[in-house]
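Here the complex is missing a single protein chain, while all its other protein chains stay put.
Letters A and B mark the chains in the order given here, with residues in each chain numbered from 1 onward.
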Amino acid sequence: MNNDICFLAEFDGGSPARSALELAAGAAGLAAESGGAAVGLAYGAGAAAGAASLGAAGAARVVVLSDTDGPAISLAAAAAATIGDDAPLAFLAPATPNGRDLAAALMGLLGLPALGPVRAVRIEGGRVRAEQSTLQGTVITVSESMADAPQPVIILALSGTFTPLEGGGGAASVSTAPSSDAGALGAARIVESHPADAAVANLEEAAVIIAGGRGVGSAAGFEPLNELAAVLDGAVGASRAAADAGWVPYQLQIGQTGKVVKPALYVGCGISGAIQHRVGMQTAENVVAINKDPDAPIGEFADLFVVGDLFAIVPELTAEIRRRKGIPS
Amino acid sequence: MKIVVCVKQVPATTAEKRYTADLRLDRAASESVINPLDEYAIEQALRLQEAGAVETVVYLSMGPESAAEALRRALAMGGEEAYQVTDDALAGADQWATARVLAAALGKLAPDVALMGMSSDDARGSLVPGAVAAIRGLPLLSYAAELMLTGSTARIRRLTASGFDVLEAPLPVVASVTDQVGEPRYASLKGIMAARRKSLETWNLADLGLSAHDVHGAALTRVVEVRPPETKAPTERVENLGPAEAASRIADWLAARKLI
Partner (left out) sequence: MSHRTTREHDELRVIVRELATERIAPRAAEIDAASEFPWDLKELLAGQDLLGTCFEERHGGTALDNVAQAILVEEIARADATTSLIPIVQKLGALPILIAGSDEQKARYFPRLASGEWLIAFALTEAGAGSDVAAMRMRARRDGDDYLLIGSKRFITHGSIANLLTVFALTDPEAGGRKGMSAFIVETDTPGFSSPRLEHKMGIRGSPTAELNFDDVRVPAANRLGEEGDGFKIAMATLDRSRLSVAAQAIGIAQGALDFAVGYAADRRQFGERVADMQGIQFMLADMASQTEAARQLTYAAAASVDVDDPDLAYWTSCAKLIAGDTAMRVTTDAVQVLGGYGYVSEYPVERMMRDAKITQLYEGTQQIQRMIVARQILKRAGVSRAAKP
């Protein structure tokens, strides 16, 4: 057993995903407290070439699990072998589909304790404690692994739990994971891939999100939201109602079964704020809601709640921001 | 072809939540429903059965005795029989213990597909499907927007950042579904009445060949603190303003927070 903090570093399109940078920073911070090192386990296309660059993000060492895209659960055996007998203190995984599946398989294979999805992690008296919002945000729980549980404790971290380091230096030392047979657990294969016609914004990394709901009424109704997002350098998201209606692709859905986002600014337009949506955006730093229903539940938890017609207000807001930013319309 | 749908009983989103003295959720005190995402798993299984791709739909749940209600509700939607794992030693089970117990029960039931909702409403860890797959040494097809069964393989459609992928694995598999598989049906009255005559068998840990020691006293983790969420600053309400004035107020608010 040692005091290292491992983390999963997903690569996406040849470079580390934002989750990798966040977890690297988180692992570095925790490792500084625990007296260990931050060790990345990298996978995805570009992981081999980009592994060393994670040093700047906080990693001391990086082990490459794979250099191709595919279901990450097939890497569980390799990850288990990498952790080996010299178990680290904690193992951070991003709360993404691949991150969750790989973390889940490790939990099952090695009988490890797992916490999450968490929104804060700290070390108290040498023990890792994680803070979690449970039961649809109605309670906050702080959890730890049992004293006699094996290590590492797996921690599933929501995006935005840690902040990437800026201006870090140095390259991480890179090695390759020992080869191991995933067996049936790794048997799922991607047999077809269908990209969408148009590129879809990566909501999880957007600092500003303009989200539309049932009140937007149609696909065309999203146009004013697109314009507002453009002047704020933001992305457009949606509630499940809007995605179900086919007004936007499902990839833009925020909520329990969609994306979990943590932007600096979230503007909800015509969104009632049902619990299923709320769990996807409740960690946004600033929440503005525009809704003509004065009793919409979003009015209970928005920071600024404007009662009114979004189709009248949003274009005015876009124009006002253009004026203040000096952007010609 | 046999599907076992794993069903969890969770507190209703509207119910008041209470914790016991040892910081576990007092499930007896909360109004409970089938975990909504598990209803989608049930719906997917029943649709496959109606399409003739599946002969038998079986439900499996781990939880306190009262969780039998969730299984009755599931049986009212359709399917053939249900199994409940209940044991005092499982009170407060964490995700690992849940996966360990479900994996053991699935070993006895030996389905072609073990199907689950992608996460549970109360904890949202999404770890149980992958852990069950790992413990049983089976392929995992997770986050399915649709499950398709053909001969000896299972396929799923899964949404990606920009479109969708099709994944495939040889049976038997563990699979989890999202809410895209289709709206769950309401139980019909005849379904409810028929469910009363369907078999619901109860197992304890010993029936699964497990001891309390095997599940590490039901948990490898523990809650050390429960508290209400931070009370946020009260909502600032803007009402009865014209569009231009309202827009200006929003812009002021954003500027004050350096968001523009």
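One rule holds in what follows: contacts are C-beta pairs under 8 Å (C-beta built on N, C-alpha and C of every residue); 3 or more make two chains touch, one makes a residue touch a chain.
As the structure is a prediction and not an experimental result, all values here were calculated from the model.
Engineer: What chains on display are touched by the one that is not shown?
Structural biologist: Touch partners of the hidden chain, whole complex considered, are B.
Engineer: Can you work out which residue in B:A53, B:I192 or B:V226 touches the chain that's missing from view?
Structural biologist: Hidden-chain contact among the options goes to B:I192.
Engineer: Need a quick check: the contact residues on subunit B for the chain that isn't drawn.
Structural biologist: Interface with the chain not displayed, on the subunit B side: 72, 76, 186-193, 196.
Keep in mind that, in the parts below, only the chains that are shown with their structure count from here on.
Engineer: Could you grab the centroid distance between subunit A and subunit B? Build each centroid from C-alpha atoms only and quote it in angstrom.
Structural biologist: About 21 Å, centre to centre.
Engineer: Which residues of subunit A touch subunit B once you look at their complex with the stated criterion?
Structural biologist: Within the complex, subunit A contacts subunit B at residues 71, 73, 76, 95, 97, 100-109, 111-117, 129, 133-146, 149-150, 153, 156, 183-196, 199-200, 202, 208, 232, 240, 250-251, 256-257, 264-265, 275, 279, 286, 288, 290, 294, 299-309, 312-313, 315-317, 319-321, 324-325.
Engineer: Which stretch or stretches of subunit B touch subunit A in the complex?
Structural biologist: On the subunit B side, the touching residues are 11, 13, 17, 19, 23, 25, 37, 94-96, 99-100, 103, 118-119, 121-135, 137-143, 145, 155, 158-170, 173, 178-180, 216-217, 219-230, 232-233, 235-241, 243-244, 246-251, 253-255, 257, 259-260.
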